[in-house]
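To start, the structure itself, in structure tokens.
The other protein chains are all here in position, but one chain of the complex has been omitted.
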């Protein structure tokens, strides 16, 4: 009943969609952190190249469990 | 000229896209409320399952008309 | 080393996706402004028609360079 | 001593003044809700028609008592 | 997998503690709404009487499920 | 060239208009503080009595000069 | 269906009312910009002169259409 | 009907609870100011000593009446 | 004189009080981080079970010293 | 262990640097208030004269101890 | 008495100080806009190169008069 979580802030990117940028950030953090539980979008921004979106960049808060499994 | 609106806060969800989660919330509120007029995204968050997005959850403010039709 | 930027606020729209609304706003501003560099999403909202999303409207801050090329 | 309140969000409108738009929203919600107690202005906006204000729209939080009278 | 929630804003009160004021607001809304799921504290305030706290008032967002059970 | 200011927060009230509530707060603080220079509206709220506005309450930041005259 | 808007920030002023300050800012921007569509109040502030309001200053976001007529 | 209030910002502290820190700040300001009416919590923070909370510090806005009694 | 700090974001929980949830988060982070110095409450939320609070969840920023002891 | 603080809001100014404007505000308030303990920058703004900065104006919250020495 | 202002958002940069970045943004906008009156700092950020600050970037709101001289 006494769960504890830690939150980190990550930015992922994609040339295609906001959803892909979110998944890229989560996949990258999943390489080193177990037990990721939730995310929350903090900011959606990106680069413009030749008059259209070159890259979507999405900044997330990602929460993971500090509990022993 | 003297229109009045009420705003409610809803959260919809989708395993696929942010747009689907928005539409799911609006479809659900449309079952009981007529004359929905506009929405505004308050928050985009979600669950992580096995290192990727398991569910997008989008919280909306949804405005509807209080005028008699 | 002494770059300067100006930021403007634009709203684009799309019947389909948030990403299309972003690109529509950038394409429109690219007609009159060179050297667009980045964007940041300020707000995602839209119209509801017949109980589903009729139009996504995305408000952006768009930054462009004031430097001579 | 254990009062409880519920808050709803409403938008009223007037072609004349901010105060009239506030009163229009309160009058409309008073038709269906007893015991309205307070309001707080969330946003003042409006339509522009032919280069001047066509309509003031004021969004309020309105609180009402959940206590039995 | 496509859960939907609605959020309402409530204020509870207690002469004793912040926790009691939260529970009072939830108990009151539980009388008319099933399937309450979570709360979030929006504001802690109160009355002062004779130079000490007379009443704690806590405003909450409370979310409940729109799904059929 | 080295002016200094102090800011205080006041709430004025009026049964009639937002502007009257602002002037009432400024008039009251002018009784004890010289050299009031500017104000900024922080919040517009009020009481509801019998289904219409009973009192407008406007909270201001008011700045005054700390310089000797 | 693919409307685009640009938003600018303006401050108007009036010795009398908040509404007059809004109209003054809109009238001034209407001299050089067609197709103004909506406004949103960002800030209400002002000067104090001899212990009462000398000038109301209202800062607005004003949106106008980028579409060809 | 034309009440006026002034708001000040105070921080109280307690080794035990948030509620005690609120009461300590109010008691201290009550020594020099009559007619305290309401408080609003601005921030809850504190010191950590030897791996647990050493001191809760709660910052409040406290409002008091400017009216003659 | 040139102290440096790092801040992390943690969520602790308790079935009883807000204060217990704060202490649980600090105790957990104290297992792996020395020299914790201060905390600041970011959010108070929780689960509702059977119409009353099932779990308080408090999110904190926790600061610790980067200095050599 | 039960320290109490009061916070006031001040604006200092300098033709040279942000740091000088901060020190000017603190020096001015130190003339009448003992036991100033900390400051926090709320806003950095200023006047423009002939196309460059004429005056930096920095608004601070300044906290001082209410404890007897 | 009926002054009107327009506000634009600019980012200036400097390898040395925050104040230089502010002055660079103002100098650049002064090339094309007369009657600049005030600025307000929105954000201070920058690039890191080889472990120290490579560039300070300061984003400002800059207000200028729309009045005929």
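By letter and in written order, the chains are A, B, C, D, E, F, G, H, I, J and K; residue numbering begins at 1 in each of them.
In this section, a residue touches a chain if its C-beta (ideal position, glycine included) is under 8 Å from a C-beta of that chain, and two chains touch if they have at least 3 such contacts.
All of these numbers come straight from a predicted model, not from anything done at the bench.
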{"item": "Among shown chains, those touching the left-out chain", "value": "A, I, J, K"}
{"item": "Where the unshown chain meets subunit A, residue by residue", "value": "8-15, 24-25, 28-29, 55, 59"}
{"item": "Absent chain, residues of subunit J that touch it", "value": "17-19, 22-23, 26-27, 30, 36-41, 62"}
{"item": "Residues of subunit I in contact with the chain not shown", "value": "1-8, 61, 63, 66"}
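Rule of thumb we're sticking to: only the chains that are shown with their structure count from here on.
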{"item": "CA centroid of subunit I to CA centroid of subunit J, Å", "value": "31"}
{"item": "Where subunit H touches two or more other chains, by residue", "value": "8, 17-18"}
{"item": "Every chain pair in contact, whichever chains are involved", "value": "A-B, A-C, A-I, B-C, B-D, B-E, C-G, C-K, D-E, D-F, D-G, E-H, E-I, F-G, F-H, F-J, G-K, H-I, H-J, J-K"}
